[in-house]
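One chain of protein is taken out of this complex; the other chains stay put.
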Amino acid sequence: MHMTRQNLAGLTLLAGAAVLAGGARAQGTEFTNVQRGRYLAQASDCISCHTIKGGKPFAGGYPLETPFGTIYSSNITPDLATGIGNWSKDDFYRALHSGIRKDGQHLYPACPYPWFTKMTREDVNAIKDYLDTLEPVRAIAPDNELMWPLGWRQLVAGWNLLFFDEGEFIDRPDKSRLWNRGAYLVNGAGHCAACHSPKNMLGATDRDHALQGGDAGESWFAPSLTSHERDGLGTWSTQDIVQYLSTGANANTASAGPMTEVVMNSTQHLSKQDLTAIATYLKDIPAHDTGQADDHDGDDKAVTQEVMARGKAVYVDQCMGCHMADGEGQEDAFPRLAGSVPVHAEQPQSLIQVVLGGEFMADPAELPTGLGMPGFAWKLDDRQVADVLTFVRNNWGNKASAVTPEQVAKVRDALHEYGPRHERLISQSVH
Amino acid sequence: MDTPPSFGHAFSALLPAGQDRRQASTAGPTLNEIALSRRRFITASLAGSVLFALQGCGANAAPATVTRTFFSADEQRFIEAATARLIPGDSADPGALEAGVPRFIDLQLSGPFGRADRWYRQGPWSQGTEQQGYQLEETPAELYRKAIAAIDAYCREQHEGKSYAELPEAQQDQILHDLEDGKLTVKDVPVKAFFTLLLQNTQEGFLADPMYGGNRDFAGWNLIGFPGPRYNYVKEVRQYGQPYSLPTVGLQGRRDTGART
Partner (left out) sequence: MATRMKPVDVVLVGFGWTASIIAQELTEEGLQVLALERGADRATVPDFATTHIQDELKYAVRGGLFQAPVRETMSFRNTSDQVALPMRRLGSFRPGAGVGGAGVHWNGQTWRFLPDDFVMRSHVEERYGADFVPEDVTIQDWGVTYDELEPYYDRFEYLCGVSGKAGNLGGRTQAEGNPFEGARSREYPLPPLERSAGSLMFDKAARELGYHPFAAPAANASRPYKNPLGVQMGQCTYCGFCEWFGCGNYSKASPQTTILPVLLKKDNFSYRTGCDVTQVVLDNTGRKAKGVLYYDLEGREYEQPAQLVILCAYAQHNVHLLLLSGIGQPYDPVSDTGVTGRNYAYQITSSVDAFVDELINPYMGAGALGQAIDEFNGDNFDHGPEGFMGGGYIALWTTGGRPILQHRLPKGTPQWGSKWKKAMAENYLRSVSISTHGSVVSQRGAYLDLDPTYKDIYGKPLLRLTFDFHDNDLRMSDFLTGKAEGIAKAMKPRSINVKKRTGPYTIVPYQTTHNTGGAVMGDDPRTSVVNRYLQCWDVPNVFVVGACTFPQNHGYNPTGTVGALAFWAADAIRHQYLKRPGPLVQA
């Protein structure tokens, strides 16, 4: 627990702002319910899943690729026929809290109600108030394409029995208000663990290893958020975390893929106060055992001298123009690789995505440039990508598992199928 | 104006494909460009290989593995001979031939350069002064065809039926000098302009990235000491007088993987 002087000072400074204090419980503040609802909808990042690129905001139709097939998000504009315009506050709360639609059918947990269940009634009401102000759009999502027999929603009841822990967030009295606020945001609206945790075979979060890194879909990997020093936020201060969530970049790294969308549509809009709360909570998560080489004795045997030499050759020829010879990147411009937390992620899929498909930095108003990295899919074969990533993960004092050509090939296939993620970001067409 | 100006083909092909500004290319030169040139290559090489098959393998024919897209077998022989004089070499010290310059020129002439896609090609046509630059009606492709035929005809006439490629090296050199100096002229065929273009293309082929078919195994770059396209010399720029030690690299990496069509 890190209630530093800095955080305390920050708290007092922001006393005038709409601090949702008293633990996580929402209270009446100077925001209207609609404004609060808008803020909470941003915190929940509804827009990223409920909008397709070039489509109307919140009108649904976004294809969520899961191991069980494709699920299309629903229209949550207040359209009476095709949206949720005729849903009452009770209906909406039942959906987010219990995972049950107005018509009594189960929602698939692709919508993260197992996390939204933690949100208070008042907060959920506020979100509905906000959604009711949106432009109603007549749009019906395509039919889901789920493997048999998962088309039968009643099966979700069984899943819920096993894996769904319904119930609003309860403050921990032994923790600070800031910590509780952070816990509420991370485990409620933010639903960070939905991506940042491993899942079991039935797609449920492995709560014993929450926030230790997980599959973010379409061959992206969301790294660990524990206090591990290499594969986690151990070396980041709360200010580093706040800066990352506000702008998508800090001195250690820059966001990529789905997380860039999260920054652009969600976290950049949160108050510095709330981001500090999130950081406070995250910094309190103990480091986990990564199962990687440096947590035990010995090195990853796949990181051979030969691989490092080949990887270095690729690095020198292809990467140094921006990431520089010492792997330090360029200050405020190109992210460092030496000591970078995402470089140490347990699974390398996000790294492979960025190398193959290129990426752009988030470009909020505070950091408008949106510097880009080109894709190398046409230029490097699977072995070269594997070699250079193994090199990057094990040079300059870095230490992480080797990357294999097979891993690269799998991501290359996903890239073929879905295209680069940054092309489908909706953050630029919607604001 | 009755019909819209017919420029659509000319320059819309010049514009990069893809309207989405956030589209980081996963395919280098745009997929459109590659696809376009691949289609042309496939169509053209079918034609080329048919031509090759029809002519058969004569005693002095190019080796059976030579791929031709633009040149006929005769033209190929001329180009191989001429470029080998412009930049002579052997296996130990590669010149134009060893570096694949004929292949480079072949590919260039079958593409937008050969067709002069980017040049202004409206008439009227007039010779003009030296200061007014290229005013020929011929595209590079047309110029090559005409000039090679004319020069070979000249050679056969002057040298007992031998084509340029069949002449001894000294005579080949002399012909090149005469073309260069304007001493060898052919009615209605701008052979001096051809020589200028041939020399330019030969040097390009020797020194361009190997993905264009020439500079094979970085022959040209290794000769002069250019290590290829790299993006960071921050440290090295201050290491005055120190030779650069890294291996040569091209846009497709450290191995020459050949012409990218």
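Order of writing sets the labels: A and B. Residues in every chain begin at 1.
As a working rule, a contact is a pair of C-beta atoms (placed from the backbone, for glycine too) under 8 Å apart; a residue touches a chain by one contact, two chains touch by 3 or more.
Predicted, not measured: the structure shown is a model, and the values here were computed from it.
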Of B:Y144, B:F194 or B:Y212, the residue in touch with the unshown chain: B:Y212
Residue among B:D74, B:E142 or B:E180 that touches the chain left out of view: B:E180
Residue numbers in chain B that touch the chain omitted from display: 1, 4-5, 7-8, 10-12, 14-16, 19, 21, 23-25, 28-29, 85-89, 95, 113, 117-122, 124, 126, 128-135, 173, 176, 180, 199, 202-204, 207-209, 212, 220-221, 223-227, 229-234, 236-238, 240-244, 251
Touch residues of chain A, complete complex, unshown partner: 318, 320-322, 324, 330-334, 358, 360, 363, 365, 367-376, 379
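In this text, only the chains that are shown with their structure count from here on.
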Of chain A, residues touching chain B in the complex: 313, 316-317, 320-322, 324-325, 356-360, 372-375, 377-380, 384, 415, 420, 422-423, 425, 428
Residues of chain B that touch chain A when the two form their complex: 20, 22-28, 230-232, 234-235, 246-247, 249, 251-254
